[in-house]
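Worksheet for the structure shown next.
Missing here: one protein chain of the complex. Every other protein chain is in place.
All chains are identified by letter, namely A and B, in their written order; residue positions are counted from 1 within each chain.
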Amino acid sequence: MSNPVPVQHEHHIVGPKVYLLILLALLVLTATTTGVAYIDMGIFNPIVALGIGCLKAVLVILFFMHIRYSSRVMMLTVGAGFFTFLVLITMTLSDYISRNWGLW
Amino acid sequence: MSTIVTLPNQQDAQLPKLSYLNSEYGLKSWLLTGDHKRIAMLYLFSITFFFFIGGAFAGLIRLELLTPLPDLVASDTYNKLFTMHGVIMIFLFLVPSVPATVGNFVIPIMVGAKDLAFPKINLLSWYLYVAGACFLVFALLNGGVDTGWTFTTPLSTHYVNTHVITAAMGVFIAGFSSIFTGLNFIVTIHRMRCPGMTWFRLPLFCWSNYAASLLMVLGTPVLAITLVLVMLERTVGIGVFDPTKGGDPILFQHLFWFYSHPAVYIMILPGMGVISEVISTFSRKRVFGYTAVAFSSVAIAVFGFFVWAHHMFIMGVSNYSALVFSLLTMLVAVPSAIKIFNWSATLYKGSITFETPMLYAFGFMGLFTIGGLTGVFLGSLGMDIHLTETYFIVAHFHFVMVGGMLMAYLSGVHFWWPKMTGRMYPESMSQLSAVTTFIGFILTFFPQFIVGYLGMPRRYHAYPPEFQVLNVLSTAGASVLGIGYVLPMLYMPWSLKYGKIAGSNPWQATGLEWQIQSPPLTENFIDIPIMDHEAYDYDWLAHKTEHEVTTVG
Partner (left out) sequence: MDSQAIATGPADPHQEHDEAHPAYLRHHFVTVDQQRETASFGMWLFLLTEIMFFGGLFMAYLLYRNWYYDAFVAGSNTLSIGLGTTNTAVLILSSFTMAMGVYSAEIRNRKGLLTSLSLTIFLGLVFLGIKTVEYHDKYVEHHIPGASFSVEDFVHPADKRDVPLAPDMAQHAQLYFFLYFAMTGMHALHMIIGISILFILLYQAWHGAYVNGHTSTIDNFGLYWHFVDIVWIFLFPLLYLISRHPLK
């Protein structure tokens, strides 16, 4: 089998414009999440709050942490981390939710 | 008996003039080294030391269990004995055993690199190991811990007066040693492979260690935070795990076992990697179903994250969740079985010889299979209710960890010993040790299956008199087992001075590590190799050696 063609990974430099845009987006989202916290949406309050939190985290990861411009291995790595975290949460919850204690 | 060992002519054979062992002299050159091979040696000394301390505790446990009465040590002392035995054997011996010694030494060479990705972090790993060990020794010397290695709450947080915080701190620090080793391996295997070394040309040892490293990096931090919570709880006492204050002890167990189950795969996977290499070499055949074995390693790692609550079936988890975890436990047994089948298929029609590493590998195959199958019994809910917290569990995990992993570790140390030191150990002595270990092991632990099934609880130092005969058998076996472990401690150092010169490839094995001198140069390769053949390609090896002139020095 011949040697694979060596690929130099393009070192993409992310510019200030992108960073500024993301900063503004994050600040707007922060104001939104604080404002929305005062509106009673019942069961949706935590969902919206965590949803906005996830959106902010995704923006930071993609742009501030350059994942948008990184290789697939890096994206898979980040995914693996969050996947394992979700396994911890959901499978532990599967025990608590299915107990017949009436607390859930 | 035939052998494949091919050594250079001992009349004029010499160790190479320059190697990693004599490139620099002095204590500082060892304690401040960046060389992965020297760090492997540092680990080898440390873990061997702690293996014997853990073993001494095992000896005391078996001594106490000779009689049904609690007549050797006090109850609290007995609790401390099995706790320290567990903590030391798991965290200071089994978890770092193959990765930190053989893995550190051999993985960079196997991928064709000059060192691991992060040599300084590698050294830091060793220092963290030593620091963690110091905390544990401190706890030991100041009265020990008696909670069991599982630190179950609320016993560990509210009801004992022993050095839980010190011991937890020791395990916490040792955990980071493990994390950094795993991190180093993952990055090295991804980024430092030489030209031509594609993923599917890597030796299966690399695949197994890669899978174990995934577990180390993702699982160990959860143990870390759990221990932090235990330490905080002991200090502040809010009740995060105390039912009388509204806490849930099961939460501790969920968080603890989330790491501790993948931990058992962290312990066994590198051993399985050794077995792949050894069985291939001593059958003169490529491993059957390379892809299946490679993917099985990763599958064990992934599925290993989904089954932790099978340690908690009787603790109060809901029936539905117990069902789910039981089902997933059955699933996780499949990739391990695939590997056993593939190794067996490798043996079929191979040219088998019975050098010491192979003897240990055979021991592994049989004993790990038994241990693994008993794990399946334990995974089924009905059986587990009867068998859990009995000696059946003790026997199960000793079969997989000692009969499996420890044998694989010894197999690996013997297999790569000529590469690490340039010398052969004495073959007859080592074969005797292997057989002694195997016999001693079966005598020690098989009676424990029976006595556990009959109902003897674990972690008790008194038992009903009808169990005595089986316990005496077990203790007798332990003495034989002990001899089997002491012998290598004698002949391995002996071999450093008097062993035969090994040459670069005494086993006629494939793999990049066998194409360089023994012991290797500090930078491993003079030129970065270019990999142009598949793994376990014995035809390539035959072709290469028939045109080769072997010189040593």
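Please note the rule applied: a residue touches a chain if its C-beta (ideal position, glycine included) is under 8 Å from a C-beta of that chain, and two chains touch if they have at least 3 such contacts.
Predicted, not measured: the structure shown is a model, and the values here were computed from it.
Across the complete structure, the visible chains that the omitted chain touches are A, B.
Only one residue in the set B:Tyr127, B:Tyr159 or B:Trp199 touches the chain that does not appear here, and it is B:Trp199.
Here the missing chain is touched by one residue of B:Leu42, B:Val98 or B:Ala113, and it is B:Ala113. In the complete assembly, the contact with the undisplayed chain comes from B:Thr226, out of B:Ser46, B:Ser156, B:Ser208 or B:Thr226.
Mapped onto subunit A, the interface with the missing chain covers residues 4-9, 11, 13-16, 19-20, 22-23, 26-27, 30-31, 33-34, 37-40, 45-46, 49-50, 52-53, 56-57, 60-61, 63-65, 71-74, 77-78, 80-82, 84-85, 88-89, 92-93, 96, 103-104. Annotation for subunit B: contacts to the undisplayed chain at residues 108, 113-119, 121, 179, 183-184, 186-187, 190-195, 197-199, 217-222, 224-226, 228-229, 232, 236-240, 245-248, 251, 254-255, 523, 527-530.
Going forward, only the chains that are shown with their structure count from here on.
Taking each chain's centre as the mean of its C-alpha atoms, subunit A lies 36 Å from subunit B.
The touching residues of subunit B, counted against subunit A in their complex, run 190, 195-196, 198, 214, 218, 222, 250-251, 254-255, 258, 305-306, 308-309, 317-321, 324, 530, 532.
The touching residues of subunit A, counted against subunit B in their complex, run 1, 3-4, 6, 73, 80-81, 84, 87-88, 91-92, 94-96, 98-100.
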